[in-house]
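Written below as structure tokens is the structure these notes are about.
A single protein chain has been omitted; all remaining protein chains appear in their positions.
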Amino acid sequence: MKRIRFSALAWLALSPLLAVSVFPFVVMLTTALKPLAEVFVYPTHWLPQHPSLEGFTEMWKATRFALALRNSLEIAFESTLATLAVAVPAAYAVARMQFRLRPPYRQFLLVTQMLSPILLVLGLYRLMGMIPFGDGKLLDTRLAIIIPYAGFQMAFSVWMLSSYFAAIPAAIEEAAWIDGCTRLRAIVSIFLPLALPAIAVTGLVAFVAAWNEFALALTLLRDPDRQTVTIQVVNLVAGRYSVEWNQVMAATLVATVPVGIMFTWLQRYLVRGLTFGAIQ
Amino acid sequence: MAARRPTVIGVLPFPVLVMIAPSLLLAAFVILYPLWEILRLSVHEISRFGLVRGFVGWDNFTAVLADPSFRASLWRTLVWTGAVVGGTLVVSVPTAVILNMDFAGRGLARAVVMLPWSVSLSMASIVWLWSFNADYGLINTLLQSLGLIARGVPWMARPETAFPIEIAIGVIVSIPFTTTILLGGLSSIPGDIYEAARIDGAGPWLQFRALTLPLLRSFINIAVVLNIIHVFNSFPIIWIMTQGGPDDGTHILITYLYDLAFRLGKPGPAAAISLIMLAILFVFTFLYLRLQPKDAN
Partner (left out) sequence: MTRFKRITHLAAAAALSLASMAAAARADTVRITVSFYSAATGPYFEKMAAAFTAANPGHEVKIEVVNWPSLLQKLQTDIAGNANPDISIIGTRWLLDFVRDDLVEPLDGHMSADFRNRFIGTFLKPAEIKGKVYGLPIAASARALYYNKAMLTAAGMPDGPKTWDDVAAAAEKIKAAGGNGFGLMAKGTEVDVYWYYALWTHGGQVISPDGKAAFNTPAGVKSLAMYKSFLDRGLTQPGPTDYTREDLQNQFKQGRLGMVITAPFLINQINKEVPTLQYGIAPVPTGTNAATYAVTDSVVMFKNSKVKDTAWKFLDFLFSAGPRIEFTKSEGFLPTTKAEAADPYFTGNERLQTFVNLLPNAQFAPTITGWEDTAKAVTNALQSVYLGTATPEAALKKAEDIANQALGK
């Protein structure tokens, strides 16, 4: 009984925030389901009078959504892998080893966050255009965007991973060394399984950042066949002579679904990753 | 701190070098050359298309500093950053505390609070812009059906309404990330210290102030620092909703700089602003960290 009352209170306290969080999704869904003629009806109705999937089907064609979706998934997935491959060892070093250059190293990472990609994009573009790669330049490949994504995600990933790694008791590994394990083996078979939730959470953050990024993608992805979902959705709005809002909302909604699913799926890991410190 | 740990291995021992070098190289790769470009642009007269017309020394900086729009944008940037970061913290701390408690449906509540994170900032701004549309926006529809307004309000028409709305949206989109970090901090606080505090007769408020806040401080710090950096440089909300207008009344430095570089075609002064922004952020961040008690890092 007490728990029920307490739960009700908790939900009540959270309700304004929850309402504001859900509101954009309500707008997306209701607008997406309206046929175009109904979008511009005044006074506006909350709910579509004649729900229609027109917004979804039209948007799917207009934005070449299937292609954009694949591009986004590939770019986000690969840059997440790149981020983790580089950040996990670095975070392990920061968490487990003591070296005098650690503070400047962390400060440098923080400084890399201080310049907005919007400021750096010109220089990055020139840089990627200068480096030869394969038959052409780095700029012609997907690496031109994956490298910056991983680079800009480094500071947060190293910080997040190292603070979780620090919470995993070193004694477990040390015990393994005494049992004759090599340091590397102890990392792989003892440390990594324990660190997996934290890695998953950090990966999720990197994935979402890459999935949602706009400024770099707009400039660094030259090939129309490589455009990401975010670019295509913003393109539906920016500078059009007429904006078809039902399509825009349909596209936004569909673009959000993969990330939303990942959040719900990783929500357990998120909690576990976050509660990890409590184990010690 | 270093002295307390038994395993000091040196300045930069080889295994450490191997482990951190890739991250260092990657971060340096994406930052150093572009930074050099900005430095170069800032001291030259540059055409719209990047052609160097001549070395001008500090001229770009003095021109920018003398520009009243720059000064107005600088002031607005400080208001923007302070309000969004402060507002985010004020909402996120209690939210995280509640989400850390054990109540029915907590998983669902956590998922919903995180949900806005899954929408990109550009898309979220577009959705909010549409929601605040004077004619068809659901905000006006909602307020009208509640009888609060007689006819649609053009919310983005005046800086006095547009800018606070933009700040509120800035807060809303910053909450999920901040709450997540704080939740991580909260869950690392062992429950038994609260037990002990309760036995000593401490009420919930005292527990929060004397236990939770101090233990959470390092997490609050990292959230504040990262938020300052991101919010200070945040472009999409203001650009998509008002483009810094009307009458330059909602420009912050980053949107002002974009306008200068790409609409007016002046990369030189824009680069000068970038460097001024970097300097401000640098000072802010390290001042903030310096003002914290020693063990906070």
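Here the chain labels run A and B in written order, and each chain numbers its own residues starting at 1.
The rule is short, and it goes like this: a contact is a pair of C-beta atoms (placed from the backbone, for glycine too) under 8 Å apart; a residue touches a chain by one contact, two chains touch by 3 or more.
Being a predicted model, the structure only gives us computed values, none of them experimental.
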Partners of the unshown chain among those that are drawn: A, B
Sole contact to the chain not displayed, among B:Met156, B:Ile172, B:Leu186 or B:Ile237: B:Met156
Among B:Ser47, B:Thr62 or B:Ser145, residue touching the chain not depicted: B:Ser47
Option touching the unshown chain, where A:Val41, A:Ala66 or A:Ile261 are the choices: A:Val41
Those residues of chain A which, in the complete complex, touch the missing chain: 36-37, 40-42, 62, 121-122, 125-126, 128-129, 135, 137, 139, 218-219, 222, 224, 235, 238-243
Absent chain, residues of chain B that touch it: 47-51, 133-135, 153-158, 242-243, 245-249, 259, 262-265
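The working rule: only the chains that are shown with their structure count from here on.
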Geometric centre distance via CA averages, chain B-chain A, whole Å: 16
Contact set on chain A toward chain B in their complex: 3-4, 6-7, 10-11, 13-14, 17-18, 20-28, 30-31, 39-46, 85-87, 89-90, 92-94, 97-101, 105, 108-116, 118-124, 126-127, 147-148, 150-152, 154-156, 158-159, 163-164, 167, 208, 211-215, 230, 233-234, 237, 245, 248-249, 252, 255-256, 259-260, 262-264, 267-268, 270-271, 273-278
Contact set on chain B toward chain A in their complex: 2, 5, 7-13, 15-16, 18-20, 22-24, 26-27, 29-31, 33-38, 50, 91, 94-95, 98-99, 101, 103-107, 109-124, 126-128, 130-131, 135-138, 140-142, 144-145, 172, 175-176, 180, 183-184, 187-191, 222, 225-226, 229-230, 233, 235-236, 240, 254, 257-258, 267, 274, 277-278, 281-282, 285
